[in-house]
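Structure first, then comments.
One protein chain is absent from this view; the other protein chains keep their places.
Lettered A, B and C in written order, each chain numbered from 1.
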Amino acid sequence: MNKVVLAYSGGLDTSVIVPWLRENYGCEVVAFVADVGQGAEELEGVEAKAKASGASECHIVDLKDEFAANYIYPSLKTGAVYEQSYLLGTAMARPVIAKAQVELARKVNADALAHGCTGKGNDQIRFESCYAALAPDLTVIAPWREWDLSSRESLLDYLAERNIPCSASLKKIYSRDANAWHISHEGGELEDPWCEPSDEVWTLTCAPEQAPDRPEYVKVGIEQGAVVRVNGEALSPLQCLAQLNALGAKHGIGRVDIVENRLVGMKSRGCYETPGGTIMMHALRGIDELVLDKMTRSWKTQLSEQFAQLLYDGRWFTPNQASVLAAAESLSHVATGEVVIKLYKGNVTVTQKCSPYSLYSEAFATFGADNVYDQKHAAGFIRLYSLSSRIRALKQTDNV
Amino acid sequence: MNKVVLAYSGGLDTSVIVPWLRENYGCEVVAFVADVGQGAEELEGVEAKAKASGASECHIVDLKDEFAANYIYPSLKTGAVYEQSYLLGTAMARPVIAKAQVELARKVNADALAHGCTGKGNDQIRFESCYAALAPDLTVIAPWREWDLSSRESLLDYLAERNIPCSASLKKIYSRDANAWHISHEGGELEDPWCEPSDEVWTLTCAPEQAPDRPEYVKVGIEQGAVVRVNGEALSPLQCLAQLNALGAKHGIGRVDIVENRLVGMKSRGCYETPGGTIMMHALRGIDELVLDKMTRSWKTQLSEQFAQLLYDGRWFTPNQASVLAAAESLSHVATGEVVIKLYKGNVTVTQKCSPYSLYSEAFATFGADNVYDQKHAAGFIRLYSLSSRIRALKQTDNV
Amino acid sequence: MNKVVLAYSGGLDTSVIVPWLRENYGCEVVAFVADVGQGAEELEGVEAKAKASGASECHIVDLKDEFAANYIYPSLKTGAVYEQSYLLGTAMARPVIAKAQVELARKVNADALAHGCTGKGNDQIRFESCYAALAPDLTVIAPWREWDLSSRESLLDYLAERNIPCSASLKKIYSRDANAWHISHEGGELEDPWCEPSDEVWTLTCAPEQAPDRPEYVKVGIEQGAVVRVNGEALSPLQCLAQLNALGAKHGIGRVDIVENRLVGMKSRGCYETPGGTIMMHALRGIDELVLDKMTRSWKTQLSEQFAQLLYDGRWFTPNQASVLAAAESLSHVATGEVVIKLYKGNVTVTQKCSPYSLYSEAFATFGADNVYDQKHAAGFIRLYSLSSRIRALKQTDNV
Partner (left out) sequence: MNKVVLAYSGGLDTSVIVPWLRENYGCEVVAFVADVGQGAEELEGVEAKAKASGASECHIVDLKDEFAANYIYPSLKTGAVYEQSYLLGTAMARPVIAKAQVELARKVNADALAHGCTGKGNDQIRFESCYAALAPDLTVIAPWREWDLSSRESLLDYLAERNIPCSASLKKIYSRDANAWHISHEGGELEDPWCEPSDEVWTLTCAPEQAPDRPEYVKVGIEQGAVVRVNGEALSPLQCLAQLNALGAKHGIGRVDIVENRLVGMKSRGCYETPGGTIMMHALRGIDELVLDKMTRSWKTQLSEQFAQLLYDGRWFTPNQASVLAAAESLSHVATGEVVIKLYKGNVTVTQKCSPYSLYSEAFATFGADNVYDQKHAAGFIRLYSLSSRIRALKQTDNV
């Protein structure tokens, strides 16, 4: 091993990994910092930190727009939600990061990739599945699965012994992962499902109880399955997300608290905040209600479940993903329209929606005469629709 | 036709149907009133009304407990939700009503069944599909698909001409259907999806804005997929529902406003209030989170979609329904536990949950050493899990 | 009604429909004959026959290549098979015919479309669903659902009374439908599922017992899910089909005898001969075996079932179809290779297969050391793969 590119965050774990890699693999370590919208404070001084830890180079790559446009927005078109609640924020960020990490590895002629994920989580699988698809020739190093350091204290000691400065504290209650789409929280009291999350858990959104006492309405414009306007203003995907994040956070939107199944076979308790994403999901469903017929909508339910599973499980760069996405994109050709959403103390309510491709027609649905529907047709429909039940019942009577 | 049993509500439509059947089919009309929890006021004086309209008999049958225990509770075990939002309240009531109607028809030796559903809706299909399965030998009469009366005014005139008293007014904005599980609303301004429902639409639940300013917690006890206790008190299914309906209504829980696909091929806009049912769904999902492993939970997603479609579409008395339900009941063997739910201004939040069959283990999920999980195992898992991606990538490189 | 375009075959039914339409609708009748490969003898003299029946014009349109390239080949990519056996030959032909019929209607300024399908079959639904999607403004006339003629004899009498010549005989045992892909047979002794089809049923393929005593091998070349070469010769879709039909017919390939569920709610017994299509299906599956990974192949199983249902049910021109097809086409990007197939007395056996995108590797699959697979990895894989079972079992023990 000559040179390894490490997905570096500046946190305690990756701060230890830099010297550990140098000592254990005798290789040069290039720090790779992906900016996926985790926030300015997390990026502040990260290059200096990386170099202080012993990294030969530190590359900060702004992936925010690519993340929003090529990962979040396509996923939204599929309607993917994991286990009925989780909007897949961490899962969506992994492929964009892994891809950029591999690109950097090629550029700097590295022969290995490393990450700081633990051996009990999903992220190791997500990263390494992407590596396998994009760079099967590069060696993968996952220090957490190799070393004997097993506590925060031992990591801090490791740095202290080497005089590497670190601002990390001994106690850190929650483990969090933030990006442009969401923030996740694990640890602390959350480890007991019989324990309600305390206020300290939540960092992005206001509590519903603290949210404004008056509802606010936002108008979301959608073109072919993509949110393109917020309150009439045309914006990039990332900008739309930022605006809706701010609005959602203010009104206590998008908090989720679940016990989920990790791909590694165990369950974990996680809290998530996805304010803007929650609003986007509701807006897109509002359009789906108008433009998808019954069978097509049921089909989309299958797509959503398929995509949620493969996204959660780190199978982004696979033919399976491409196929499910192609199906969803085909459906989104008519997903165009406007949706008005009411935000109030944690509630997201679609109150108005319209689409040029709407299949809804007041004339058809209501009482009056119209040219497409004759109520007498229903008699024939029902007769044939229930024919197998009728035949079954008649035959059973005959059998007796 | 000698005798027809009519599913009678006492409303304007069925009040007209009684004389219309006698005049057009020359038959005796037996009124059948199903009490599925629509409320005392709807049943008040209904027998007198039926007889005043010309019915020879009127049978009021209390189906509330059967509805809750044998239709609502089994459906809940499947997790069925139609088009991501609708909790299927009207659809669940149709089979229990149709079955009791057929039983009455057998008892009184009727040769026909009639209902007051219009020719544009789902309910005609649901009723008649049940009739086809349970009584294929009985004739079905659906006056709305036969007669020329096409306005509220013409119905009132019809009664006036025959001196049949009727308290119905000329104007009725909304069409509603209530039972122990929910109430639905259609019509009026709802016919325009670009129109927010007015306060007049909602009749059961308080608006989130009007709900108490302080959250309330409720503890729900679940045995094998059935809600059996509310705040520690053992109750029947119907009683659980009543208690949770009251709590949910108070806190603005369970309002839904959607454009849905009817089985007859058109879309309609409906508002629903299902306060207690919404709380039950969340409670059951809370237990599912604890007791179902990843693949099993994904499988249940398929069951839920299947059951939602067949329930909405009136296929209750079919082998398909029995099969999906058998699969769901198998899963619910371990769906036992306690869930604490916070109710606050429209929000339903599961805050605490536990189960003797929980697969969650703090010891497994967290950092420390344990006896079932060695982080080094993950390396092997990932390697095999991503092996096809690796092979694909390696082979593609070879191809180039 | 001024002018109606009739899907005309020259058989007894449509021969009657021409004068019946003129008499009952007072309209001009334009005969439309679709050549989808049903055979020269069926087309011979068809124009003269149409005019003798009273048609003002007769248009014979060659749709064979379009049928093969744009309907059969895309369907093949999805792997669609209806109820495990039926290769959907009649169903695939309906949309290409209906589309051309609508185009002719536009060209001749017709205001109605007619077909000769009976009221008990699937084809009426398939034709009219296509009409609904492509020409919702045109009136549809289905004489079989309107007239009182209900026997072959009455149809012949109808023509005789009008001195319209007709070569049809009074007795016709089987009802058949042929095109470039297949021929179907219904009626006669087939109406009793406890009756083996007689030799007279089959018209296209040789009986396995009569097929050559020596096997024959054919090499099929596939590019992106399309059969493009037969025994090394590059051919059009229609030509490939013709060659493989001849080979398959000679060796008794592709006979199917099933009781199937029609969309109208009843069952029917049908025999099908699809010699070339059966070979193509096996060839494509051979490539799928090489190029699709496990999860992707299971996903394709879902696509196949979806497409089979929607194709059988006449939903070709729908967004649902486009979406499923997009998913299948995405998968077929790597469906390229060569397959050798052995044909012997009804047996189709893939004996050799290769693909540049094959994920199979002798080196990986077998015993020796290799660079992608370390057997020790399996220990970790299994540990995590079965972790939820282990946890469940451990927890249950604790519970006791």
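The rule we apply is simple: contacts are C-beta pairs under 8 Å (C-beta built on N, C-alpha and C of every residue); 3 or more make two chains touch, one makes a residue touch a chain.
As the structure is a prediction and not an experimental result, all values here were calculated from the model.
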Chain not shown: contacting residue from C:Glu28, C:Glu47, C:Glu305 or C:Glu329: C:Glu305
Touch criterion as defined above, residue of A:Ala48, A:Leu170, A:Cys195 or A:Leu394 at the omitted chain: A:Leu394
Touching the absent chain when the full complex is considered, from B:Ala142, B:Cys271, B:Val340 or B:Leu384: B:Leu384
Hidden partner interface residues of subunit B, rising order: 136, 261, 264-266, 292-293, 295-296, 299-300, 302-303, 306, 310, 315, 318-320, 322-331, 333-334, 372, 384-388, 391
Contact footprint on subunit A, counting only the chain that is left out: 293-294, 356-359, 361, 364, 372-374, 376-381, 383-385, 387-392, 394-396, 399
For subunit C, the residues touching the chain missing from this view: 83-84, 118-120, 124-125, 128-129, 132-137, 142, 144-145, 150-151, 187, 191-197, 208-209, 215, 255, 257-269, 285, 289-290, 292-294, 297-298, 301-302, 305, 309, 314-315, 317-318, 340, 342, 344-347, 349-354, 358-362, 364-369, 373, 375-379, 381-382, 385-387, 389-390, 392-394, 397
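We take it that only the chains that are shown with their structure count from here on.
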Centre distance in Å when subunit A and subunit B are each reduced to the mean of their C-alpha atoms: 31
Residue numbers of subunit A (touch at least two other chains): 136, 261, 264-266, 292-293, 302, 315, 318, 385-387
